[in-house]
Every structure is written in C-alpha cells, then in structure tokens.
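With one protein chain removed, the remaining protein chains of the complex are shown where they sit.
Chain IDs A and B follow the sequence of writing; residue 1 opens each chain.
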Amino acid sequence: MLFLQLLLQGIQTGALYALTAAGFALIFGATRIFHFAHGTSFTLAGYAFLFCWNGGLPGWIGTLAGIAVAMLFGLAMERLVYRPIQRHEGSFFTVFVAAFGVAVVVQNLVGMVAGRGFASVDTRLSLATEVLPDVFLAPIFWIAIAVAVVLFAALSAFLTRTHAGVALRALAQNPDLLRAYGLSSNRLSMLAFAVGSAMAAPAAILTAMTTGLNEAIGHHVMLISMAATIVGGVGSLRGAALAGLMLGVAESVALQFVDTQWAEAVSFLVLFAFIIFRPSGFFGVAQTR
Amino acid sequence: MIAYAANLATIVAIFGILAATLNFVVGFAGIFSVAHAVFFGLGAYAGAQVALHIVPDALLACVVAAVVAGGLSLCLALPALRVRGEYFVAASLGLQMMATTLFSEAKAFTGGIGGLVAIPRPTLFGMEVSVLPLALVALALILFATALLQRGAFGRTLQALRDAESAAEALGKNVAAAKTLAMLFACAGAGIAGALFALHLSFVNVESFTMDQSVLVMAMVIIGGTGTLWGPVIGAIILLSLPAGLAFVPFIPATEVGAVQQIIYGLAMTLLMIFRPAGLVGDLSKGRATA
C-alpha cells in the first residue's frame, strides 16, 4: 500500500504545483516575461498567512492577506522592475537576473524577520487518519484537491467567458498579438501578473499547513513552476497544470524506488529530457527559436 | 594578516577564473548558463581525487580537472544546440539541480555531503607550492584569451551567433561546432578553477557547487559587465570582499552578515539591471557589453 500512499501524497503535492505553475504559465504566456520571482510571491503569501495565524486571526483573514500580498508583489514587480527594463530593450536575461536579485533579497529578508528553518501552522486539518489499511489521509488532502479544482474551474471560466480573459488567452497562444494589441497590452500585463501571482497564494497557504515553509522555499517552487511550464508546453495553461500535477506525482512515487534526496532530481531529469528531446512540450504551440 | 590577504587573493583569483570563463559563453556567445558551479565542482573533485590517490601535482590535477569538466561540458552543449533563451536557462538550472544531488550522493567520487578531506598540499615539479601564484597565472592566461576573443575571429563568430544565429550560419559558420567549442573551453576553465580551489582549501564538499554558487558567479559577470575584459574580475573582487567589508560594520550581528551580504548582492543585481544593464565596466567601453 506504500505505492497508493505515495500516489495520493503525490497528487496532493501535484495539485499545489499545478496551481503555482499555472500562475507562472499565465504570466509567461501573456507577457513573455520569465517571472523568476514567482516563487517569491509564494513565499510571501505563505508567511503572510503564517503571521496572521500566529497573531490569532481567523484563517480566512490570513488567506485574504496571503492573496493580497502575492498580488501586490506581482504587480510591484511588473511596475517597478520588468516595465523599466523592457523600456530600454532589456533582453530576457536582464529580466531574469533582476528577478533573481529580488528573490534573493526577499528570501534573506524573510529569513531575518521570520527566522530561518521550517515553520508551519498546526491545524487539525493536517491530522491524518487511516482511510484504508496502511493508507493515511488528512482532511487537507481533500481541501487541496477541492481548491485546485475550484480554482481551475474559476480560471477557465475567467479565460473563456470574460473579455479580459479571452484577450489574455489570445496573447498566450499567439505572441505576435502582443504587439498588435498595442495600447491595452499594458493593462493586460498587469492583469496577468495580478491573477498569476494570486494563484500562488492558496498553494502557499496549504503548504504552510502541511509540510511547512522555509525562507528558501520560493526557489524550489519557482523551479518546479518553470519546469512544469516548459514540460507542459509554453502557451498552454492546461499543459502547465497537468505537468505540475505529473511532476508532483513523479517526485512522490519515485520515493518507492529511490531515496528522498533524489526526489527533486527526478523533476529536473524530466525537465532536462524534455528540453533536449521535445522542447515544445506536451501541448507546445510556441516555438523556441 | 598576510595569510588572510593571501587567502582572499587566492579565492579572488579562483573566482576571477570562474567568472571570466563564464563570460565566454554569457558575454560572447549569449548562452546564459546557470550551471557553472557544476563544472567548478567536477574539476574540484577530479583534482582532489588526483591529489589524494595519485600525486598532489598541481599541474596534473589541473589537466585532469580540465579534461573531466571539459568532457562533461557536452551535457550543457547539447541543450545549447537545441534551445535558446529562457529554455536554455531552464535546462542549465535542471542540470545544476541534478548535479547537486549527484554530488551529495556519489560518495565514491565526491565523498558525499561530508566531502573530500585532507587533500595534500600541492606540489609543482616535486616542490611544494602555494596555490596563489598558480591561480594568478591561470587567471592571466584566461584574461589573455578573453582579450584575443574580443579582437579575434572566434570571438566575432560567437558574438555573431549570439546576435543572429541564422545569419551566422548563412555566412558559412558551423554554429554547432562554435557553441560546443566555446562551452568546452569555458567548462574546462571552470574545472581548472575547481582543482585549484580544492588544492587551496585541502577540503571540498558539495556546499561550494550549488546553484547559489552558480548564481554568485553569474552575478560577478553581470555586475562587472558581460563581454568585457576586466568586468568579471572586478565583479569577483567586489562580491568576495563584501563579507570582509561587512565584518567591519559594527551594527550588523555576526549571524546576519551572510544574509546582509546576500541582500546587498541581490539588490545590486536588480538595480543594475534596471539602471545600468551593461554592468559596471560595460559602460566605460560602450558598444562592447550587451546584457
């Protein structure tokens, strides 16, 4: 039953990866900005929730605070970092380095303020009970699945039913439209950052309730989001989400065969293989050259 | 005090080599590798193994390190031939993460998390030497190579394929060969830096070969100025003397020095990218640097 246990665990992790990755993919697709500080939104949202919780505030306030912080951070990055760089024809690498710098700064600030090492919130939601012989599940498993399903439903409704959503999707599928859109691309890019960053918050909060957060977790989250986006195929939110789920499951199921230290390497092996053999990903529409 | 200065100088020279070799691929070929520490590590382990099990000859250690790191540079050349831009950065990050795990697990070669200890003092032609002069010579050679690259045909080839790969090919340039060659050269150089590093510290472990280290080296190149001759070295000097400088600032508690240092270099990277993307040196020799 170890396998089933690992599979379920993987699905839980994967659901959270999927959410974060979809946020990253949304931003990358719509703006072509490799938002390397996406993991930082995740960290900030998680710690914001942690602070509220430890301050005795109810969970929903913490959740709102987490979402707000993630969104604000995403918007601030767009306005204060990416926009000025793109104004002077900065290459993608300029963007990458700048974002990376911010990620380093925030990681260390969080470490100084909140202390280093793992921190988590204790709730009864993460107490596991035996649901099958030797298979343990906590309520949080169901919450994670439900949150992921609801958010993806909401996101796809937003992307197909609303005017702004359709525009974002069009941008993701056809980067050339970015230029044709002209005036409104400014606002669309802010929208992409707001929505994409907000997607990281629920995952961060659920992570705080389960495995816990540390100040460096943003790195890991970022790398997984990036891997999922590329494996899924740039321009495809569905691809990124599926790939995120798959990476979570792969990492977890791999534990049946290899030691924990290798779990993360499995994701990167998958990423590396995709880049060499199928750079356009599962559902890739975008070309890489 | 002299020992301290000599130690700092050796480390600066070693990281100068690392940054200058990374500059070949980043500054000239426009291949943005975030896996340079992997080849630094490969060289360090290879050099350490030579010193531990064969002879602590510095030259032999460097040659073996260069061969190992250069040979494995194919791991990075392969994705470089397939993809560009963000995709390549992602591939190199993937490689870096896998290598970090491998370094901690391949105990026979790397000694695992504990690393390789008690590496004997290096010798050269049978005489014991300190690493500083060796590192300075290597750095000088690398800088000389950079100067040639800036003026010569190969550097032009790399820059041409950076700016317009298809046009370079249409002019008869074998782009794949040029990229592979540049990568091989840069990685072999990183391997040499690694061997010198291992011989200097007489102890190495995976901590020095993580993604953080790759990013630090990258930051040196960027802060100094990509594609410039002295930029990477100046970047290395600045970033390596930061901790030393911060140690003298009274109001920072000792436990936070590392974090403050990281914050400073993170801020420096971001602000430079926003206001001066060509780097510190890049501005002086306008038209050279292209971040």
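By our rule, a contact is a pair of C-beta atoms (placed from the backbone, for glycine too) under 8 Å apart; a residue touches a chain by one contact, two chains touch by 3 or more.
In this section, contacts and distances are computed from a predicted model.
Student: Mind telling me which option in "Sulfur compound chelating protein SoxZ", "NADH-quinone oxidoreductase subunit E", "Nitrite/sulfite reductase" or "ABC transporter ATP-binding protein" is what UniProt lists for the chain we can't see?
Tutor: From the listed options "Sulfur compound chelating protein SoxZ", "NADH-quinone oxidoreductase subunit E", "Nitrite/sulfite reductase" or "ABC transporter ATP-binding protein", the omitted chain resolves to "ABC transporter ATP-binding protein".
Student: List the displayed chains that the omitted chain touches in the full complex.
Tutor: B
Student: Specify the residue from the set B:A3, B:A108, B:M127 or B:A153 that touches the hidden chain.
Tutor: Only one listed residue reaches the unshown chain, and that is B:A153.
Student: Based on the whole complex, identify which of B:A147, B:A167, B:A247 or B:L271 touches the chain you can't see.
Tutor: B:A167
Student: Can you name the residues of subunit B that touch the chain not displayed here?
Tutor: Interface residues of subunit B facing the absent chain: 152-154, 156-157, 159-160, 162-164, 166-175, 177-178, 181, 287, 290.
What we mean here is this: only the chains that are shown with their structure count from here on.
Student: Roughly how far is subunit A from subunit B, centre to centre by C-alpha average, rounded to an integer in Å?
Tutor: 30
Student: What residues on subunit A touch subunit B, complex-wise?
Tutor: Its residues touching subunit B are 28, 34, 81, 84-85, 88, 90-105, 107-109, 111-112, 219, 223, 226-227, 230, 259, 261-262, 264-265, 267-269, 271-272, 275-276, 279, 288-289.
Student: Which subunit B residues qualify as touching subunit A in the complex?
Tutor: 32, 78-79, 82-91, 93-95, 97-98, 101-102, 104-105, 165, 211, 215, 218-219, 222, 256, 259-260, 262-263, 265-271, 273-274, 277, 290-291
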